[in-house]
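Could you have a look at this structure, given as structure tokens, before my questions?
The other protein chains are all here in position, but one chain of the complex has been omitted.
Chain nomenclature is as follows: A, B, C, D and E, assigned in order of appearance, with residue numbering initiated at 1 for each chain independently.
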Amino acid sequence: MTQKAERQVYLNGQWVNESAAKVSISDRGFTAGDGVYEAIRTFRHKPFRLDDHLERLCNSLRVARIDPRLSMEQMKAIVLEAIERNRPLFDADDDFKIYPTITRGLSMKAGSPATVIFAPRSISWGEFGRHYATGAHIVTTSVRKQPPECYDAKVKSTSRFHHTLADIEAALVDPEAYCLMLGMDGNVAENRSSNICIVRKGRIETPSPMHCLRGITTEVVFELASKLGIPAVEKDIQMYDVINADEVFLTATSFCALPVTRANGQTICGGKAPGPVTQRILDAFSDLAGVDVVEQATRRAARAKEKVLANAA
Amino acid sequence: MTQKAERQVYLNGQWVNESAAKVSISDRGFTAGDGVYEAIRTFRHKPFRLDDHLERLCNSLRVARIDPRLSMEQMKAIVLEAIERNRPLFDADDDFKIYPTITRGLSMKAGSPATVIFAPRSISWGEFGRHYATGAHIVTTSVRKQPPECYDAKVKSTSRFHHTLADIEAALVDPEAYCLMLGMDGNVAENRSSNICIVRKGRIETPSPMHCLRGITTEVVFELASKLGIPAVEKDIQMYDVINADEVFLTATSFCALPVTRANGQTICGGKAPGPVTQRILDAFSDLAGVDVVEQATRRAARAKEKVLANAA
Amino acid sequence: MTQKAERQVYLNGQWVNESAAKVSISDRGFTAGDGVYEAIRTFRHKPFRLDDHLERLCNSLRVARIDPRLSMEQMKAIVLEAIERNRPLFDADDDFKIYPTITRGLSMKAGSPATVIFAPRSISWGEFGRHYATGAHIVTTSVRKQPPECYDAKVKSTSRFHHTLADIEAALVDPEAYCLMLGMDGNVAENRSSNICIVRKGRIETPSPMHCLRGITTEVVFELASKLGIPAVEKDIQMYDVINADEVFLTATSFCALPVTRANGQTICGGKAPGPVTQRILDAFSDLAGVDVVEQATRRAARAKEKVLANAA
Amino acid sequence: MTQKAERQVYLNGQWVNESAAKVSISDRGFTAGDGVYEAIRTFRHKPFRLDDHLERLCNSLRVARIDPRLSMEQMKAIVLEAIERNRPLFDADDDFKIYPTITRGLSMKAGSPATVIFAPRSISWGEFGRHYATGAHIVTTSVRKQPPECYDAKVKSTSRFHHTLADIEAALVDPEAYCLMLGMDGNVAENRSSNICIVRKGRIETPSPMHCLRGITTEVVFELASKLGIPAVEKDIQMYDVINADEVFLTATSFCALPVTRANGQTICGGKAPGPVTQRILDAFSDLAGVDVVEQATRRAARAKEKVLANAA
Amino acid sequence: MTQKAERQVYLNGQWVNESAAKVSISDRGFTAGDGVYEAIRTFRHKPFRLDDHLERLCNSLRVARIDPRLSMEQMKAIVLEAIERNRPLFDADDDFKIYPTITRGLSMKAGSPATVIFAPRSISWGEFGRHYATGAHIVTTSVRKQPPECYDAKVKSTSRFHHTLADIEAALVDPEAYCLMLGMDGNVAENRSSNICIVRKGRIETPSPMHCLRGITTEVVFELASKLGIPAVEKDIQMYDVINADEVFLTATSFCALPVTRANGQTICGGKAPGPVTQRILDAFSDLAGVDVVEQATRRAARAKEKVLANAA
Partner (left out) sequence: MTQKAERQVYLNGQWVNESAAKVSISDRGFTAGDGVYEAIRTFRHKPFRLDDHLERLCNSLRVARIDPRLSMEQMKAIVLEAIERNRPLFDADDDFKIYPTITRGLSMKAGSPATVIFAPRSISWGEFGRHYATGAHIVTTSVRKQPPECYDAKVKSTSRFHHTLADIEAALVDPEAYCLMLGMDGNVAENRSSNICIVRKGRIETPSPMHCLRGITTEVVFELASKLGIPAVEKDIQMYDVINADEVFLTATSFCALPVTRANGQTICGGKAPGPVTQRILDAFSDLAGVDVVEQATRRAARAKEKVLANAA
């Protein structure tokens, strides 16, 4: 790869090299976590559920009372352009994500322009690719999700300090583990960047979204479940339910549905990954995406590992 | 003022012009509100309670598990240098603030360096200077402070999205008002950047710090009260107490002790500013600081207004 | 209207002129908010859902442990008589409400008779009639609904001090606004005298009744939705959902379904009133009631405005 | 007593016979528990702590945003006149109470006059007089005090529906018992019309006033304790503390300090009434009041019993 | 009955006489409530829903992290053997229960063996048999169920101290009553050993299992309801709903579905037992169990009463 092949970032109307994509230290996104964002991934270099992500971005902006000064159509065009500009930097069998981030800009004053960024990011295959076969691990943290009276978890805000604290706490138990935060009411909420689904008696259950993002991937899972005739409901879930579920999986833009086999250091779901319902969801997801999501992740994770080893050598 | 007289910012070991002080859009301070900060003000261009502020910064860093790779002494030296470098840009009778901001940097990985910033900021005299004579306004918001299980309000974190929401909500009632957030337990917590004190039957009361920053200015007020023989306690306070207090004042680095005369659109404290206890605290504060804090703020606010008018003309 | 045409009130077995309808200052309804009530409206001078309202009244009485010493049939007869006695005082194209109010009377002692009142009240067309076209406004208050451990919001109790506080607080933001209280759990509860419904992806959602009255009008809306094939569910709703809903409407005896277009000073639902689902519900409601509810409210509101202007002249 | 010797009530500027003291069924005090009140008792036909009661009334009015259109001095004069007008109706060795009650009147509209009542009431000696010797009983209810986010318990509001429910629930366990409500946080709050104090290791403790009225009698007890060298503190108290206290007593305008010997059907405090600290408080109270409060209550209770027996004969 | 006909208990691999079935005072089941259990009843001396009970036992063990060192199959065999060994001690028309109890044993150390007990118990017909005809009584207690953050109510743990406190408290109101605990969120939870179901408008409702055991009998009731075409849902229920339900019944292994006619000293459900839906459930339950459950309980209760009277004579 030559030097000029740098990733391109949309920053306040300009396309700039990633290394030049910087914001003022006075930007409210930096001083006050005063921004919202999204993560849109590609399948075969095409955006997946782009409208849904942009609609959720607009919902976040509305609650944040930030005006992006861009229409939905304009944002859509920028995402598509971001994909086009950056796809040459990714392998044909790879995929990637576009992160729109919109902050209040330099001032809270009405009329002050927002900071608008659309940036590409790699998918961290190396972190999760192997989990489809072995199962991911989760750890319940003492750190909780913030309640809606502070700011609603359904807003994809950049004020995520506690997510980091939860991640660090989970790693104390198990360096491989994803944190699992409870809501202030003691119910299971979510991971820092994924939702949780459990399968109990043939039914998929995911937490009511009082303390979690309304995951677009989760919605896809629900749609697929509906097509497959698998009942799926939102309801309050407690750790007991996770520990005793027939199957558990995490849903996120990156990994679609990632089976879980370990919770708080304890084998769950009989240690088998993925369970039969998760498998059916994954298969249907692959059909929908036009990519064998498990195969891709596994392959790319192997590639990532090779690179790490090569670099270490 | 000539063009080169730009403010100087310490950024990761370098002194740079303020306009050049930028961070990567991948900095975790920007993507995840994953940083902590402080605000140190000067009196007569000397830092006030510098040790206390740096100690609190270290406390925040410890909870955040961010390693600044700077000793307390090094940070102290940087603050002093920041003052020296920037004081030529401020009038002799003006004062200013230094904001240390330390984020986790570009990665959560252990060993990845933090982003370290020490930046000067003006004191917003124009916003509060007139309130010493007329009394500031406060509005209780439906937005609440986050509970300690999420992340402790005593950590001066940059994840402050809800502070902005509270500010906007308060402004709907009264554009001049400071927001007043309650904690999740329904007790009075704090403003976005100041603590609240009430005076009831000759005693100063401030909320227990479960849902608020342990304000250094508040601690100064308690020390002064102790010297003046005014009892002062931390306790749970409800809005009833604020509305029916003999005196109410806000404490912050910028304004020391700012009298309040209006809450939720209703005149409180008989509408008089400052009350006798507040006045004694302000007098003692001025003695301690070596600056007549009310006189300075009033004068600088008038100056700021003149400038605004001059610019508008 | 001649002088003798005064409204007639049933008061402890007697029909008295409204101006003579008084209770002792020792009545527990006055000293302790120790009573329950209902509001039954007419359509074309016929009571609407009378049985439902009286059943809910009996439910309230049961929880309150107040014995009205009247059977359901007797109460029904009184309502019908109240309508007959008072309808000459209302225009043929107008409608009105009958308020049963039953308090514990003068003493808590067992056997002490309740105070029983059935009184007519005008519908406040002037307040809401114009909102069908422009949309009503709502404001989330810091005041919350009381939790069921205090007294259940499903009991239509006269202890409504906080409802008044919420109304006043909402008016600080927007004098036209209806307050919207949250429950103690942070979920959306209700307005002082109406329920809230939102429409999201074609489905009507209304808060689970932990912190709100089980609205009879809301039940009618659910029945109509069922007939129209519109899905409708009770679930926990947060302010995020209201702000980002496709449509929002309030339900109450007076206004059936009143579209909302503004929340906390912010335009919601695209600012359009009523939305398509709300419109279908309103149409079906009009069919059921035998009155074009929007047309009636709009006309009566115009009439009320004329009167006000005439009086002012 | 001749027929015309009826009690006199101040009602909106008029002195009227008690039997004629009535309010409209549209008064918001009746329709919405939208009022506040006080209870001022006499000792030897002189008001006790009149200024404190009126100050608390003003505090309640301020939170309620009700304007009584009376100055503090005017209210004071009315109380004194109420005592003068009514004292001929009470025995020389008896005492009584004056209840100011101020509601929002007929309308929430700004400028609409409040309803203002000052009414005499007998002290219910018959209910509590015997408890000084035997100890009163308390029962913890499942009914809780409302949290400050609804309306602050420190406001003496007439919206007291749950107090009645708590009273009825307590009577199910023990018809003699006073209810004892917990706050929403699980701490001991208060009885429907009295505060609770416990004595532990020589120290008087009373609940922090988050969920209870700031009792004026309790404040008197604290003053007396201070004079007697008995430590006294406000703090969070749980039922464990009540059950295991050395002494427990209730404080109220009527009964000063009433010893408690039974909680939830269980003997507490060794079954002895009053305990030594309570006795010292009662003695000091009698000195302050100029009346042997226990002797008076005991004598008047006996008199009341005689009357009941005479009536029954 | 001869002396040797003593009940047989499985205790750590041995079958011992009930009177000899003892555990060390150092067993963690005794020192720390550190165990879990189940209750399996027979119908016609055959276990009912044995697999479900053992699966729930395994779920409890998994959360408790106790290893019973027995497979599901082994536990099943022990239950069957326990029935065979003990059934000669019960009348042919009687039934009984087997209680598996598994504690952590003598030590928390990994590898330390659990204490494993399978013991027979009589069904307490005498306590509940008469309630099918007259209705059981319930009393809401101030004692609450523990929240899932402490330990999940779905784990059938032996740490049930508060259940006893609740029972005692309920008996203060009504010696016949079953306690009804609320969860920490104020919703109806459960009795010490049974779930509650209400019938409202033809639908069976039972509390969401955040604060209660997921009752196997309740699940049977839901299955029967499904077969009978009766809608049945899990949802948050408040005491208002219980007091105003059309029918209320308790579900437990012993009594299947026991009608309730009294709550907190107040007649509910019109005082009729059982209501029509409850009757249909009971009939279907009898069909399923192969025993007329009401007839059996009534007959055995009468037999028990005879014995008590005979013993008293």
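Note that a contact is a pair of C-beta atoms (placed from the backbone, for glycine too) under 8 Å apart; a residue touches a chain by one contact, two chains touch by 3 or more.
For clarity, every value in this text was computed on a predicted model and none was experimentally measured.
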Exercise. So which of the visible chains would the left-out chain be touching?
Worked result: A, B, D, E
Exercise. Touching the left-out chain: which of D:E81, D:D236 or D:D283?
Worked result: D:D236
Seminar exercise, completed: Given D:S60, D:S157, D:N187 or D:Q296, the residue that touches the chain left out of view is D:N187
Exercise. Looking at B:R44, B:R62, B:K227 or B:K307, which residue reaches the missing chain?
Worked result: B:R62
For this session: By the contact definition given up top, give the residues of chain B that touch the hidden chain.
Result: 59, 62-63, 65, 147-149, 152, 154-155, 185, 208, 210
For this session: Identify the residues of chain D touching the omitted chain, counting contacts across the whole complex.
Result: 182, 185-187, 235-236, 238-241, 243-244, 266, 268
Exercise. Which chain E residues touch the hidden chain?
Worked result: 9, 11, 21-35, 37, 63-65, 101, 103-104, 108, 117, 119, 142-147, 149-151, 155, 157-165, 167-168, 184
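Definition applied: only the chains that are shown with their structure count from here on.
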Problem set entry | Selected pair, greater C-beta contact count between B-C and B-D | B-D
Exercise. Counting a repeat as over half of the contact pairs in common, which of C-D, D-E or A-E repeats A-C?
Worked result: A-E
Problem set entry | Euclidean distance of C-alpha centroids - chain C vs chain E, Å | 44
Problem set entry | Inter-centroid spacing, chain B versus chain A (mean Cα positions, whole Å) | 35
Exercise. Got the chain C residues that touch at least 2 other chains?
Worked result: 63, 65, 142, 147, 149, 155, 182, 185, 239
For this session: If you connect every pair of chains that touch, what shape comes out? Choose line, ring, star, complete or other.
Result: other
Exercise. What chain-chain pairs meet the touch criterion?
Worked result: A-B, A-C, A-E, B-C, B-D, C-D, C-E, D-E
